[in-house]
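All protein chains of the complex are present and in place, except for one that has been dropped.
Going by the order they are written in, the chains are A and B; count residues from 1 in each one.
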Amino acid sequence: MTIFTREKVLGIAVLLVISICIFILLGSISPAISFFVLFLIPLYFMKPLPVFASKTDYLGHYIFVAICTFIFIFLITPVLIIIPLSFNAEPYFTFTQGMLSFDPSAFSTRWYEDIIYNGMVDPNGVKDWWNDMWNNAQWIRSARNSFFIATMSAVIATILGTIAALGLSRSEMPYRALITSLLISPMIVPLVITASGMFFFYSSINLAKTFTGLILAHVTLGIPFVIITVTATLSGFDRNLIKASQSLGAHSWTTFRRVIMPLIMPGMISGALFAFITSLDEIVAVIFLADVEQRTIPRQMFSGIREQISPTILAVASVLVLISIILLTVMELLRRRSERLRGVTPG
Amino acid sequence: MPLTDRAGIFFLKENKMNKVISKALLTSAVSVAVVAGSVQAASITAVSWGGAYTKSQVEAYHKPWSAASGNTVVSEDYSGGLAEVKAQVEAGNVTWNLVDVELSDAVRGCDEGLFETIDASALPNGADGSSAADDFLPGTVTECAVGNIVWSTIFAYDGSKMSGVETMADFFDTAKFPGKRGLRKGPKPNLEMALMADGVPASEVYGLMNTEAGIQRAFDKLDTIRDSVIWWEAGAQPPQLLADGEVAMTTAYNGRIFNAVAAEGKPFVIVWDGQVWDLDLWVIPKGASNMAETLDFINFSTGTQALADQASWISYGPVRKSSAALVGSYHNQPDLDMAGHMPTAPENFKNALQNDFEFWADNQDQLNERFNAWLAK
Partner (left out) sequence: MSTKVELIEQDGISLKDKLAKATKTQKRRALLLTMPLVIFLLVSFVMPIGQMLWRSVNNPTVSNVVPNFAIAIQQWDGNGLPPESVIEVFVKDLVTAKSNRQIGKTVGNLATRINYDIPGSRSLFTSTARKAKKLKAPFKESLLKLNKKWGNPSLWLSLKRNSKDITPAFYLAAMDLKYDKQGNIVEADELYQIYMSNFIKTIKLSAIITAICIILAYPVSYVLSILPLRQSNLLMIFVLLPFWTSLLVRTTAWIAILQTQGIINDILVFLGFLSDDGRVQMIYNQTGTIIAMVHILLPFMVLPLYSVMKTISPTYMKAALSMGATKSYALRKVYLPLTLPGLGAGTLLVFILAIGYYITPALVGGEDGLLISNLIAYHIQKSLNWSLGAALGTILLVTVLALYWLYNKLIGIDNLKFG
């Protein structure tokens, strides 16, 4: 693309004027220069507007792009900032002087090592190291618990939620609004009320401090997501397909398995993913309901902020962020590959 | 189509890679489920406050006792309060064997039937031959609880950034020592410290706090620095605030500041004037299992040597008089003598106030409400 279209020259001129105003107002050159450079960058990447766009359209467009850039930076900065913070040699959540001047001794990977060694009986031993780590390392155990609980809750929530959504989406469903409200209510009721209620109730039936209790709590919290996504998918579902399948002699279960499920699978997976992530990130119910043996990653992080400030949580978070980035990139690459295979030009 | 829908369609398509991926996912999910569900051996669960304090207990009590008796101790963190114990006891499903509580919680829980009674006559003698009844400091062994440490709320500042701070009144003097202050979020022990800074001698503080005028005077004194206060809640926050430079001075638990100095080499200085000290004790929730092993652990961990050992990991004072002689140096720094860093060391104890648990048991709820209302204005 050409760099110096007429519109871009106009934009640079406007930026220059504003920078000079800043210089006059604040009295020093550095804020003016920094403002100019900062806003030059999105200007460079903008596509030209259509020929019939007016001057106000241009102004509006630039402002719009600037706002969007700011919001995206706002969203991503805290997530990215934890990565350099996790290499801090000192056990605090700040950039030390050494780090800012890129002094190599101010950086260390001790927190990544702490993920594995924390809680181990003999971190430096050779014999039984794997056993020791797998059973005793606190973070490893939290990770195991987290994934176990999240998987189980997502699976149970999806199964129960899909069955209920099938019933809810039928037009002849009685009391639909009432039951839908009931099923969505775990999302509506503030979490502290749900968690404390469950704390009392599960304690009285001996379910507190067990994996079962925690999984049940997370299933309850994940159900609304599954219901919403599956009913949304089912709303676009053609009922005639069911009738066609039944007219061809299929049993209800066969109809569900071969006709309905494949078509609502995107909604089911969507809901399952939401339920999985909700459970993975859930902290309040875990604080109320979990024992030290059922500790999940967020609970361990909470400990790392309150009871002992430990940047290990930043190291764990960096690992999780990295995994998420890889996952998202892989999914996007696969999507593009499947489009290429199907011969569809990427949209 | 949203990203998540696309994921669904991707998983749906029947191709070779999908089959491989789904098989891999299935096996890993099953193996995770199987391994995660494996059961751990039975042991006693000791609950404490986390961080450096729990570490000192693990090193001085858990590890030696496990080695000697063959049982295991599982260490759990909590942030204080009796809610968990109450829920467990009420439900009849007690999973905690031992809890490290403050004195006010120990008394309150005992009164409300939350703890087992402990027979004080079963406690071992001191290493110097004195009986347990003589060796333990007065008030550290109650009907349901056996004391372990003396800890204190003090205030600290960064020695590399300011100097000349001597008394509690200096903490409240933002003119002479500008900068923000860190205070624990709650009336305790800020009200006592405010009164002491206002010139009230330690012996008269609680007498004054039993009057409305006294409480008002404490709140007025707090009002003078109110705008420069950063409120902390967890024990680990004050050293963080000092290290970040967020505050110029902050109240803190003395052990946490000591650890920042000893283990991380921070230039923090503790001011002992106006310290409010308290006890921590071991209690057993009512209906806990493995009573014999738990009592054995209590006998071991409150013995002379064990208490002296924990003092080499964190600067909290042992409650046994016989332990004072055995307190040595910091565990990995032989020339750092711990005796001078104890709250009970004579040079630190000059203007000290013991936390009055009866007063707080009576007035905690009311003063908390008043404090929150004051904070919200």
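Note that in this section a contact is a pair of C-beta atoms (placed from the backbone, for glycine too) under 8 Å apart; a residue touches a chain by one contact, two chains touch by 3 or more.
Quick caveat: nothing in here was measured; it's all calculated off a predicted structure.
Although one chain is not drawn, the whole complex shows that of A:118, A:194 or A:255 it is A:194 that touches it.
Considering B:60, B:89 or B:262, the position touching the chain not shown turns out to be B:89 (whole complex).
Remark: the omitted chain is touched by one listed residue; of A:15, A:149 or A:216 this is A:216. Of the residues in chain A, those that touch the hidden partner chain are 26, 28-31, 34, 57, 60, 64, 67-68, 71-72, 74-79, 81-82, 85, 93-95, 100, 160-161, 163-164, 166-168, 170, 172-175, 177, 179-194, 196-202, 204, 216-217, 219-220, 223, 225, 228-229, 232, 270, 274, 277, 281, 283-284, 288, 297-298, 301-302, 305, 313-314, 317, 320-321, 324-325, 328, 332, 335-336, 346-347. Contact between chain B and the absent chain runs through residues 1-4, 80-84, 86, 89-90, 108, 110-114, 117, 185, 229-231, 233, 244-246, 286, 358, 361-366, 368-370, 372-376.
Here, only the chains that are shown with their structure count from here on.
Contact residues on chain B toward chain A in their complex (touch as defined above): 1-13, 29, 32-33, 35-37, 40, 45, 49-52, 54, 74-77, 79, 87-88, 90-93, 95, 233-237, 239-240, 243-244, 264. Contacts from chain A toward chain B in the complex involve residues 90-94, 134-135, 144-145, 147-148, 151-152, 199-200, 203-206, 208-209, 211, 262, 265-270, 273-274, 291-293, 303, 305-309, 328, 331, 334-335, 338.
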